[in-house]
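Here's the structure, in structure tokens; my notes come after.
Missing here is one protein chain; the remaining ones are kept as they sit in the complex.
Right, chain A next:
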Amino acid sequence: MSMSVDFKTYVDQACRAAEEFVNIYYETMDKRRHAITRLYLDKASLIWNGNAVTGMEGLKKFFDMLPSSEFQVNILDCQPVHEQATQAQTTILVVTSGTVKFDGNKQHFFNQNFLLTAQSTPNSTVWKIASDCFRFQDWAGH
């Protein structure tokens, strides 16, 4: 950690970013699905119930295919990620859990974690998803 910014500030910043981001993300997923890929980095990776989706094209297709959703986030937590892991790109780990109902399917409990990376523009900091891992809680696997 660079000495100039102390840990507490990092944590506060991370928490604020996480809260804001999660609000935007799930609202976009539910109400403006076509715009969801704007929240992802070009080379972001998504693992959805064990299936990997990469690249903007892949993500676009995937989210198109996914039926319309109704998310309810019950918990949220985040941690700042140390720069040693990110080569000085400010990154936070965000974890959420809640329920989701996809059109035509039953309701599921889900767990999701994101790695968000800050992209600074002159006016503000935009957080984008570098990786997204989503799983139904009752996804039993093989």
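Observations, loosely collected:
By definition in this document, contacts are C-beta pairs under 8 Å (C-beta built on N, C-alpha and C of every residue); 3 or more make two chains touch, one makes a residue touch a chain; residues count from 1.
One rule holds in what follows: contacts and distances are computed from a predicted model.
Of the candidates "Tip-associated protein", "Mediator of RNA polymerase II transcription subunit 17", "Exosome complex component RRP45" or "Ribosomal RNA-processing protein 7 like protein", the chain left out of this view carries the UniProt protein name "Tip-associated protein".
Interface note for the absent chain: among A:I24, A:I47, A:L66 or A:V126, the touching residue is A:I47. Check A:L59, A:C78 or A:V100 against the missing chain and you find that the one touching it is A:C78. Residues of chain A that touch the chain left out of the display are 1, 7-8, 11-12, 15, 18-19, 41-45, 47, 50, 52, 54-55, 57, 73-82, 84-87, 89, 93, 95, 97-99, 109, 111, 113, 115, 117, 128, 130-133, 135, 137-138, 140-141.
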